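Accompanying notes for the structure given below.
Note that one protein chain is taken out, while the other chains of the complex remain in position.
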Amino acid sequence: MSDVLDRPDIGHNAGDDLKVVGTRPIRPDGADKVTGRAAFGADFNMPGQLVGKVLRSPHAHARIVSIDAKKARALPGVKAIVTGADFPNLADEFHEGGEAASNLRDLAMNVMARDKALYDGHAVAAVAATSSAVADEALALITVVYEVLPHVQEVEAAMAQDAPLLHGRMFTEGLEARPDKPSNIAKRNRIARGDLDAGFAAADVIVEGRYTTQAVHQGYIEPHACVASWAADGQCSVWSSSQGQFMVRTYCAKVLGLEISNIRVTPAEIGGGFGGKTTVYLEPLALALSRQSGHPVKMVMTRDEVFRATGPTSGSVMYVRLGAKTDGTITAADVELKYQAGAFPGSPVGAGSMTALACYHIPNFRITGWDVVTNTPKVAAYRAPGAPISAFAVECAVDDLALKLGMDPIALREKNAVRDGMKASYGPTFQNIGYVETLEAIKTSPHYQIPLGPNQGRGVAVGFWFNVGGESTAALHVGEDGTAVVVTGNPDIGGSRASMAMMAAEALGIGVEKVRPIVADTASIGFSMLTGGSRTTFATGMAVVQAAEKVVAELKRRAALIWEVSADHVAWREGVAHCLDPAKTDKPPLSLEAIAAQSARTGGPISAQVSLNAQGAGPGFAAHICDVEIDPETGGVTVLRYTAAQDVGKAIHPAYVEGQIQGGVAQGVGWALNEEYIFDRDGKMENAGFLDYRVPVASDLPMIDAIMVEVPNPRHPFGAKGVGEVPIVPPLAAVANAVRAATGVRMCDLPLSPPKIRAVLDAKEG
Amino acid sequence: MSQLDYLAPATADEAVKALGGAGARAMAGGTDLLVQLRAGRAKPNVIVDLKRIAGAVGIRQEAGAFIIGAATSGAAIGEHAALVKAWPGVVEATNLIGSTQVQGRATLAGNLCNASPAADSVPAMIAARAVCVIIGPGGRREAPVEAICTAPGRTSLAPGEFVLEIRLPARPARASDAYLRLIPRTEMDIAVVGAGVSLVLDGAGVITDAQVSLGAVAPTALLVADASLALVGSKLDEAALAKLDAAARDACRPISDKRGTAEYRTKIAGVLARRAAAIAYSRAGGQA
Amino acid sequence: MAHVIAPSDCRQFTGGLAEFDVEADTVRRLISAMEARFPGLGDYVDRRMAIAIDGEIHQDAWSSPIGPDSEIYLIPKIGGG
Partner (left out) sequence: MSKQHVSTIVNGDPVEFLADPGMTLLDALRDELDLTGSKEGCGSGDCGACSVILDGRLVCSCLVLAPEAEGRRVETIEGLAHGSELHPLQQKFLEHAALQCGFCTPGLLMASKALLDVNPDPTESEARYWLAGNLCRCTGYDKIIRAVMDAAAELRQERV
């Protein structure tokens, strides 16, 4: 199914007699998930709970003149109603979550509108009632008087001088001089190197284009859901589906003005997130309703609410200009990126800028990014946030360059590829990267050799994502029978419990079936940053391995005690202590089980906890090939074949690494072909459901061949690099380049839906 | 609180009585009604489930005609070998409605009476000259399928009336039909354009009878008379296909919406009419 | 001396200076030294930026060591999906 390419010269910490890492055991949470027992966000109930629901703005931009909830309050069964007035007004305070860093003031206003509703679906009030029907009736009885304001949704329209302003107090950051007037442009960022004019002057060939993408949703199948209880003594409990229970705790504390120790958040199984569950929407509302009503409150979004009120990623307008020598050497690149942020600042344009040219070694370039607020839902992180968008523009332009130069698209990319020791476009010098290896892998793949038929086309594109580390905690407890429990604070979205158990088992030298991995609530394990940014296997895995190493040290100490030797004379191999004391060579080895059985006598329970802030996550690179066939009469596109090669460092559980790659590709194909937010003239979302927001279905896709290239990351005990983000970066352009090859026409506006393709074919016919 | 009752009458007469009240809605498969209920677009007082009426579920043959009970699921229709052989176009149109799951519930009568301009089975039924058997306070009457929908979401059924059966006529030899639709994905979408074609050939392969119907290009599914004229007398040669394409496009009165532009729909109507005709012709034993 | 390269949004503190040398053997000392030399910069970097030391990205990592000839890139913090 997949090839594994090892590069042994760098593999100093991987592949050394690994017994567990690199195998494909059945995931420890699997049986619960195939039998319906796994408890997701909406599967939990508290005694006496009420049903909470949200009243949402029907307007894209409106001043909230008044909210009259008297009739609703009088309805029997209504126990609480909250509006913006029930939440503290927060000062500007940045909570660093990376490129989508959130201002907590904005977060609070996104959770519940104050004086203005900034998008169709913005929460303006919430009720808690004894039943769903009563809650619905109560929502209908709340009278909100709106003063409808002009709205703006397209990014370039929002940047215009005369655009309606979302926030009167926003002055563009990042310009040479602070502007004298507010605007919708939150920030400009710029990365540059060399002499752009000289670079273009040195070019023999220049290509350029304007590219657009539409807002797309993460599309997790599980709607947001939580149950929250605010007890009379102020102790709060939250059960919710999110990418980080500690994130939920922090944000609830900030939005509601609570102390962190008063909030305990228990992570439910999470039904997909892809970045979309890295923030809160319902939890603070449920807590506020619980406080007011004195009952636990359960809230579950409808699919319509998920689309209208939770984070899509940005729509964009982009300009790319590339110059190259006839031999393919790229001499200059000028990239301008304009990203929708939605109602509040914080589009991922910064990451989009930093990743845009990260696969290329280009002496002269300039990348300019604009973060622009619009009357659309506040964007949330979506898998490699910002990177697929800018990669779409750049990879289409590189494809055009290859065509103009008459070069093979992979050869052109190889010629300009970043390699170890070269400076990344965003600054630092690359080390231990496996980019050219992924190019080599697709070039030599069987897929690249298959001849194409009529109306078929092949596209190539590459992608980059940084991957991150960060704060994680892991605890490892050895049971008296020699089995172990590994506890972490990271929700398991895609099988991370399996990789945690595998890494612990490897480090302990025992079978993976002897290790049970648990994801604990915020009161039961130390702080861990959320599951996202492809950090869990790397950073939390590092904590797990270090905890296991501490346990091994302790086991050796216990064995030494049992044998009455020095701990220096104990060796730990494959889960067994060996006595090295020359005077006591008769001591039979002691298994973990045997040592654990003596733990009471030798000092008590054997366990270890490690909290760390992991640094040195290795960047991820991917190279993809996509084949499509066009129906020239209808403009329909069929994806015939797809191959994705990626540097994964070291695949801990290869099946779930392949799964990450395949899933990212599928999302990217959907983004390229059919997914988009469609708004009507009044700024209301027209396709807030899975019928008309068209995510790929099983019959839309072929098998997706995942090629894992393993160039180990020396900072990780087994060489792992994050794998979840980068697979979504190349597909937009890989599909678009395949469509260009099949039609002979470059299309620059996503999605490449049938009407658009038929229109360009008609235009081509003349 | 809004009142809602659910009734599942065992006879057509009881159903007529139940449907006589204000705010009553007939439910066959329920795959449209339940979505409308949830979205608040339908607010009936009473839901009258037709599935327990004797004869409402099932397919029987009478003198070569097929009588399909109103509450017969798409899945059951797809499993009926004789029906598939006689009316492959109607069956494939029916089986395109929604997912496998929706096929377990969705019905021809429901697809028709929901009165969506984009209903997949309707153009196929119109092309097939299907007839509805309607029961109501005034007794029993029959009406051709094309007489049922009057506008999006509206039907010609009188209060208290419901479709009990759909009849597909007997087929002569060398006759067949086909239905094609265009959707952006491969499944799970509403038709951007649908085209149903039913043909009868003579021994020489000349088309002696043709019915062409288009969906999603006007407020209701269209019966395109000029398209029939384009085909009759031909062996589906290039000229006939070109005339068919033109007639189909001429008949279109589409809107532009989130699912497709008017211009695109019009072009595709011609494409699909041609392709469906070719399939029907081949199925009927013609050699193009 | 470690060599620091600052992106455009940091240059509001440096009077437009894009590159400079700093004596520091840890990130904490780097931040202090930058704050001393360009008031506001150390605090801004501490809150908003990640620090790439010889190509390896460090976030919120005061104790990370800096070599005498290290190349320091100040870059925006990275999160992810």
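Letters A, B and C name the chains as they come in the text, with residue numbers starting at 1 for each one.
The definition used in the following text is that a residue touches a chain if its C-beta (ideal position, glycine included) is under 8 Å from a C-beta of that chain, and two chains touch if they have at least 3 such contacts.
As the structure is a prediction and not an experimental result, all values here were calculated from the model.
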item: Which displayed chains the hidden chain touches across the whole complex; value: A, B
item: Contact residue for the chain not shown (choose from A:223, A:428, A:489 or A:635); value: A:223
item: Omitted-chain contact residue, chosen from A:21, A:42 or A:55; value: A:42
item: Residue in contact with the excluded chain [from A:161, A:585 or A:699]; value: A:699
item: Option touching the unshown chain, where A:666, A:685, A:736 or A:757 are the choices; value: A:666
item: Full-complex contact with the absent chain, from B:4, B:54, B:225 or B:239; value: B:4
item: Selected residue (touches chain absent from view) among B:61, B:186 or B:282; value: B:186
item: Residues belonging to subunit A that touch the chain removed from view; value: 24, 26-27, 29-31, 33-40, 42-43, 133, 218-223, 269-274, 300, 302-303, 493-495, 653, 655-656, 658-660, 662-667, 689-691, 695-701, 703-704
item: Subunit B, residues in touch with the chain not shown (by the definition above); value: 1-6, 8, 27, 30-31, 34-35, 37-39, 47, 49, 51, 73, 75, 98-105, 186-188
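Definition applied: only the chains that are shown with their structure count from here on.
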item: Computed distance of Cα centres, subunit C from subunit B, in Å; value: 68
item: Centre-of-Cα separation between subunit B and subunit A, whole angstrom; value: 44
item: Residues of subunit B engaged with two or more neighbouring chains; value: none
item: Per-residue multi-chain contacts in subunit C, two or more chains; value: none
item: Residues of subunit A defined as touching subunit C within the complex; value: 94, 96-101, 173-174, 187, 189-192, 218, 273-276, 278, 350-351, 354, 381-385, 424, 426-431, 465-471, 532-535, 613, 615-617, 715, 722, 724-725
item: List of subunit A residues in touch with subunit B within their complex; value: 133-134, 137, 304, 633-636, 673-674, 678, 686-687, 690-692, 694, 696-697, 699-700, 753-755, 758-759, 762
item: Touch list for subunit B against partner subunit A, complex; value: 1, 39, 182, 184-190, 192, 258-261, 264, 267-268, 271
